[in-house]
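The excerpt is restricted to a subset of chains, each kept in its original location.
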Amino acid sequence: MPRKKPGTPPGSLVYTGDRRTDRVRIDLVDYDKQTCDERALDRVEDAYPCRDKPCMSWVNIVGLHEPAVLESLGNQFGYHPLVLEDILNTHQRPKFEEHDDYLFVVARLLHYDDASGEIETEQISFIASSNLLVSFQEIPGDVFHAVRQRIRDGRPRIRTSGSDYLLYALLDTIVDSYFLILEKLGERIELLEDSLMDHPDRESLAEIYRLKRELITVRKAVWPIRELAVGLERSESKLIRKTTHIFLRDVYDHAVQAIDAAENYRETVSSLLDMYLSSISNRTNDVMKVLTMIATIFIPLSFLAGLYGMNFEHMPELHYAWAYPMLLGVMASVAIGFVIYFKRKNWL
Amino acid sequence: MPRKKPGTPPGSLVYTGDRRTDRVRIDLVDYDKQTCDERALDRVEDAYPCRDKPCMSWVNIVGLHEPAVLESLGNQFGYHPLVLEDILNTHQRPKFEEHDDYLFVVARLLHYDDASGEIETEQISFIASSNLLVSFQEIPGDVFHAVRQRIRDGRPRIRTSGSDYLLYALLDTIVDSYFLILEKLGERIELLEDSLMDHPDRESLAEIYRLKRELITVRKAVWPIRELAVGLERSESKLIRKTTHIFLRDVYDHAVQAIDAAENYRETVSSLLDMYLSSISNRTNDVMKVLTMIATIFIPLSFLAGLYGMNFEHMPELHYAWAYPMLLGVMASVAIGFVIYFKRKNWL
């Protein structure tokens, strides 16, 4: 959780993440009902005219390690310094803020590393004004590819709607991606269940613990989305058209679904830990039973054998011919007696 | 949790379930105070006239694997694309949405597989407009048979009421069916209790875990129903007549009852796990006691026997006539001493 130093003035633009792309990439999509124009911008200044164009513009900025880019953008478009600070301080809790002439949304995207099974989170921020949406990503990635494709394909709804609908479409993409992560965690939980039943070992314990941590990570990203969606849906900002509300309600529904799934997984993982503990106790009990049976049968027999291994001069039993076979008989009876006892106790 | 790909546009009609009936079945019931006419429709288009008929119509669609059917219906009756998407995306959380001229309700039906003891859930959706109710099921089943029978039998209340009452009757049927499932789980819990007291084993642990999971499944279906019922009851939609509110309150009461039962079962199952762990600990303790008693008595005796089994030349005791009987006496005393000690410690 690296953060700015306590006491630095608000609006200090310092990137607190540790992801550095080669250079900041700025993509611009201008579109309206008829046209769609995609360009990569060299300098942030090239995005300035967007505000005054009649068409809808989507500026996507990838890479936050150059605060100057944000500062220049903020000055030009009139974003509040705290908003810019929040974009760069990439440990924000997802949230929605309504400013005078723009909406500010912070969300978290989850990346699942197939190799290590770890989940990374990336902060994605949006500023939506009337005909301009600026989105900020920490690292390059194709998460918004499908939305871009829908714009290119000329899907009527997205092409004729404003920044509120584009904001919805991007948020929806983020929320939908949570389900992919949850599905992977679900598969791992199922694998773990099977292995726990068959042979609980140290590795299962480590996996339970890893799953617990990853579910905490997921929850941190997903829980606040619900609140965020409620905020957006209830907002009376004139930037959100009436027809968009039902779509925002949809984001809310999906967020709740994701939360439900995550909570169920957490509960399942918790009961897996209980099951693990019970399995271990069970196994200790089994091990103990084997030891106890062997020891209980042979220790008295060994004692008997030891007794007649003593070298006293006067041990009359030693001289009887029938003494040895008789002792063997006694030993067999003792052993059989214990076996019957163990059978009764259900240990065998 | 298979779902649509992130980034697909809202309203994309893709069935996300894996249940395929041979073909989509469409049943129509037209009824009013006097008449009742049941028909199976060949094509969804045959349902179009329903809207303009003066009587009440109930269209029941079984099988969701042909999105075209829904699309056509949606276009004809003016359902919102997101509503259609929710019907096909069969991992919805139960919910109630009030649209301009129809009500949209999603609920989950629980199926108990007697063989495996597993609980499957099926999504059932309803769209109620003024004189038309369309219901969507994933798989054929006779869950609504009793309601159909009431219509056929000419029960006055259902025959003279509108789609709001029919919606209530169907929801009530779904909620009532939860109790059948809960009853079966209750029986299994009772069986488990008895077996845990008598002989806790690995199978009990697995059963506890299965019950935990199934109660999570039940909860996922039942909890949101309460919210849904509150929403319906408080709705000020003109589609819900005043006389229907008391019935919707009844659905709410039943949902709360089902939730209570499920929560009590969950708590009971949790304490069964604690009891299982305690039983195992208890048994390990018992096993240990047997081992300890046998070992504690015989190990010192064996040592004594070993002592006089040594081959030193100069061991005067070996030559005394009374040495052997005396040693036996000492051994008996040691053994008796330990037995008394164990009695005092309450181990015997």
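Per-chain residue numbering starts at 1, and chain names A and B are given in the order in which the chains are listed.
Methods note: a residue touches a chain if its C-beta (ideal position, glycine included) is under 8 Å from a C-beta of that chain, and two chains touch if they have at least 3 such contacts.
Since this is a predicted model, take the numbers as computed values, not measurements.
Chemist: Note that 2 identical chains are shown, then give how many the whole complex contains.
Modeler: Every protein chain is the same sequence, and there are 5 of them overall.
Keep in mind that, in the parts below, only the chains that are shown with their structure count from here on.
Chemist: If I superpose the C-alpha trace of chain A onto chain B, what rotation angle comes out, expressed in steps of 5 degrees from 0 to 180?
Modeler: It works out to 70 degrees.
Chemist: I'd like to verify one number: the distance from the centre of chain A to the centre of chain B, where each centre is the average of its C-alpha atoms, in whole angstrom.
Modeler: 25
Chemist: Under the definition above, what is the set of chain B residues touching chain A in their complex?
Modeler: These residues of chain B touch chain A: 1-10, 80, 82, 86, 91-93, 95, 97, 199, 202, 205-206, 209, 212-213, 216, 220, 273, 276-277, 280-281, 283-284, 287-288, 290-291, 294-295, 298-299, 301-302, 305-306, 308-311, 315, 317-321, 323-324, 327.
Chemist: Which chain A residues qualify as touching chain B in the complex?
Modeler: 143-147, 149-150, 155, 157-158, 169, 172-174, 176-177, 179-180, 182-183, 186, 197, 246-247, 249-250, 253, 256-257, 260-261, 264, 267-268, 271, 274-275, 277-279, 281-282, 284-285, 288-289, 291-292, 295-296, 299-300, 302-303, 306-307, 309-315, 346-347
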